[in-house]
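In this view, the complex is presented without one of its protein chains, the others remaining in place.
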Amino acid sequence: MKLPRSLRLFTVLAFGYAFLYGPIFLLVIYSFNESKLVTVWSGFSVKWYGELLHNEKLLEAAWLSLKIAFVSATLATIFGTMAALVLDRFGRFRGRTLLSGMIAAPLVMPEVITGLAMLLLFVALETMIGWPAGRGQTTITIAHVTFSMAFVAIVVQSRLRHMDRSLEEAAQDLGARPLKVFFVITLPIIAPSLVAGWLLGFTLSLDDLVIASFVSGPGSTTLPMVVFSSVRLGVSPQINALATVIIVTVAVCITLAGKLMTLKDDGRKPKRS
Amino acid sequence: MLRPAERNAPSSPRFEPWTQPGNTPFIRVQGVSKAFGGEPAVTGANLDIYKGELFSLLGGSGCGKTTLLRLIAGFEVPDDGRILIDGIDMTGVPPYERPVNMVFQSYALFPHMSVERNIAFGLRQERMPRKEMNERVSQALDLLRLTPLSSRRPDQLSGGQRQRVALARALVKHPKVLLLDEPLAALDKKLRENTQFELVNIQERVGITFILVTHDQEEAMTMSTRIGIMNEGYIEQVGTPREIYEFPGTRFVADFIGAANMFGGVILRLDEQGAAIQAPDIETEVEVAHAGAGVAGMPVTVMVRPEKVRISKTAPKNQDTNRTEGTVVEIGYLGDMSIFHVRLDSGKVMQASQLNLHQDAEQKITWEDRVHLSWHPSNAVMLTL
Partner (left out) sequence: MKTNGLVARIQGKPDRWKERWGQRLVAAVPMGWLLVFFLAPFLFVLKIAFSESRLGIPPYQPLLEWVDGAVLQLQFNLANFGFFLEDPLYAAAYLSSLKMAAVSTLICLMIGYPMAYSITKVRQPWRNVLLMLVILPFWTSFLIRVYAWIGILKNEGLLNNFLMWVGVIDQPLPLLHSPFAVYVGIVYSYLPFMILPLYATLERMDLTLREAAQDLGCRPWEVMLKITLPLSLPGIIAGSMLVFIPAAGEFVIPDLLGGSNVLMIGKVLWNEFFLNRDWPLASAVAVVMLVLLLVPFMLFQHYQARQDEAEAR
């Protein structure tokens, strides 16, 4: 049997997206389940959301995670953008391969290795120079900045590559100095990618379990750590409710950011026809 | 400036299969239409192309030339009408089973294969015996002077070399028809002109029917046996380069090919010898030897090519039709000739060109000169469309 092309296309996409989204939908649906048995439907209820609001430990962890995510995303955006500029605009220089390697590595590096390595560094630094004193929010933030900046750099670099260079050259030709060119021309044009990079860094930080587990200390428990220990004990409708909150928040943020990116589509290289 | 070159096409002296009534066309395009999302790209196209022709589709960008070519190749399915190749209806025949091959505008050379493998690609598809295949490939390499480049990759070739590989890759299949979509557009002027002649040469040698798409009128004029002029999805006129230039069928064709002086008027009389026309821009009555159908009182357009207009400071003798007067407002010096822009008393500007036969003409015409313009009735064409 030979299916028509458009039908084959549709089938592939339908199955693919069902696979990607089915589990998430089930998760959301069962967050409104009355029963404590997550997988048996027994009626509609929002009581798990209520319980979520009274789970002190979880809220505290969420607050800590948000703080860390905010700071690390911001720093990662600054450093990542600098790295992207260096890689895209500074031409060839000694150390370029090293830098691009250090940008690419965190994308694929197994988290257990990164986490362990970072912890060993922090311990060694503490014995050598007394900083950072103990492990906690600071060390988690540093670790998150380090891997998030790689993602930011990739996003920004791809935008820089697509940017029409003649805009910068025109500004220079009209007498603007490099720093001014950057802030007046380059930055506004690549701004959407900075927003995307920041959001990416924020979610990566919010989401990280493994690295944070290595570099956190007593008293600094992040949200994924709480979720993980709860999940290890079995499924719990509260986690479903939490998942739903996260998914809805992310969906809204992404849609807004997507709008922003498509609206600000100027400054691209003219398409070759 | 443009002059139609008489082409000595295959088996000279005169290759004009379309004039012989017994001949059946090799490719027939019958009432073919194609629209993209409601926007018509080709509308009711009819074409008869004969074996051994080098037929050009000429028109501005976006007029549907590529679409028509892709319909023949089978990449697009017509909404309406049908296409026959060598008497066989091609409806429902996929591109890989059609006896045609295409040279793409971008050449579409496979970047992961050497020149030789690119050329052999189509033959491998046919599962041709190795020995025969190698022979055919080396012939093609030879024909297009590619032998020394056979092991290079496409990105190590110049534009002209790529073009030749694309041509070789299609020719080696010995298609019944070779389709070429603006094959020379990516080359620089000098190379383009050389390649035009080479292409004609090759076509004559292999004897394959070529359908060539181009937006370059000069290219179409110098290379083709016949030209089909396209405009907004319609085929406006089909004819030899000479016919198209000397006797355009519509205002669009007259304007598109070469330069044309056109002015509106009304038919006074019409018979087998021609027509007499009253045109407000011209002082005298206008006589036209080549007139189509029409009736007295009908509004028409008269077209005269600039090189057919005589320009002089003194009034022409013994001529009381087809002449007028004006003032020279601009002179375009082209080296071999000059083009004079003359403002008539009506305000309309007419062009007249003159060969620069002498380095310093005695009776030099210059700006602000009062001049007389005239032409022979056989050099004017009456257009009703």
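Chains: A and B, in written order; residue numbering restarts at 1 for each.
Rule of thumb we're sticking to: a contact is a pair of C-beta atoms (placed from the backbone, for glycine too) under 8 Å apart; a residue touches a chain by one contact, two chains touch by 3 or more.
Just so it is clear, the model here is predicted, and its values are computed rather than measured.
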item: Candidates A:L59, A:A117 or A:L167 - the one touching the absent chain; value: A:A117
item: Candidates A:L53, A:A104 or A:A133 - the one touching the absent chain; value: A:A104
item: Selected residue (touches chain absent from view) among B:N46, B:T91, B:Q125 or B:Q278; value: B:Q125
item: Those residues of subunit B which, in the complete complex, touch the missing chain; value: 73, 75, 94-97, 100-102, 104, 106, 108-112, 121-122, 125-126, 169-170, 173
item: Chain not shown, touching residues in subunit A; value: 9, 12-13, 16-17, 19-21, 23-24, 26-27, 30, 37-40, 79-80, 82-83, 85-86, 89-91, 93, 95, 98-114, 116-118, 120-121, 123-124, 127, 142-143, 145-146, 149, 153, 157-158, 161-162, 168-169, 172-173, 175-179, 181-182, 199-200, 203, 206-207, 209-210, 213-214, 224, 227-228, 231-232, 235, 239-240, 242-243, 246-247, 250-251, 254, 258, 262
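Everything that follows uses one rule, which is that only the chains that are shown with their structure count from here on.
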item: Geometric centre distance via CA averages, subunit B-subunit A, whole Å; value: 58
